[in-house]
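Here you go, one structure.
A protein chain is absent from this complex, but the other protein chains hold their places.
This part shows chain A:
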Amino acid sequence: MDSVPVNGVLRSRLIETTIMALEYDGGVVIGADSRTTTGAYIANRVTDKLTPIHDRIFCCRSGSAADTQAIADVVTYQLGFHSIELDEPPLVETAANLFRASCYRYREELTAGILVAGWDRRKGGQVYCVPIGGMLVRQPVSVGGSGSSYIYGFMDSNYKPNMTKDQCLELTAAAVSLAMERDGSSGGVVRLASISKDGVERRVILGNQLPKYSTH
């Protein structure tokens, strides 16, 4: 996380992070590291970057901590209202579009890279990527944050379509651990969540339980 003095005040950011989301048949798995930094100081070493937006829709936040929290709050409100009007659970695509609308309209002021992931009855598990700038694209697997650069190769080679939920969880844990090992700005614990029609299951993998890779 780098601090950028804005009007002379240091703001905390979590742009250097690792977040990930993948679809499987029946739901999605999301994962993130847990470090928020202000300059070289780790402001929060147990951050929860996986934020619930609705019962079966989550978002993974990267970028400015303040910006992403504000956007997530706005979208949570808008989506909740929309869902009450419709009298049924909202679609993941709707949530993703609400994120995109805010991120694109205020693109000059915001620094937010968001992955929206969830389950709905119409299309099942879906992952939408809303990077900095406000694009929207659906992808079966998406990574974000500074630590993500290091795991593109790992993801490309290890992700296969139609994996089971447990395989997805293992892959996410492995990938986020690898990124945390290489990226100085990602670290702490690995937070995982899986979302399906039956609900949301969250788990945490502590630092000493993470798979270890580097032999060199």
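Throughout what follows, contacts are C-beta pairs under 8 Å (C-beta built on N, C-alpha and C of every residue); 3 or more make two chains touch, one makes a residue touch a chain; residues count from 1.
One rule holds for everything that comes next: contacts and distances are computed from a predicted model.
Trainee: Just go with whichever of "Trafficking protein particle complex subunit", "Exosome complex component MTR3", "Eukaryotic translation initiation factor 3 subunit H" or "Proteasome 20S subunit beta 12" UniProt uses as the name of the absent chain.
Mentor: The record for the missing subunit names the protein "Proteasome 20S subunit beta 12".
Trainee: Can you say which of A:50, A:71, A:96 or A:175 touches the chain missing from this structure?
Mentor: Missing-chain contact among the listed residues: A:175.
Trainee: Any idea which of A:151, A:168 or A:195 touches the chain not displayed?
Mentor: A:151
Trainee: So which bits of chain A touch the chain we can't see?
Mentor: 146, 148-161, 174-175, 178-179, 181-182, 213-216
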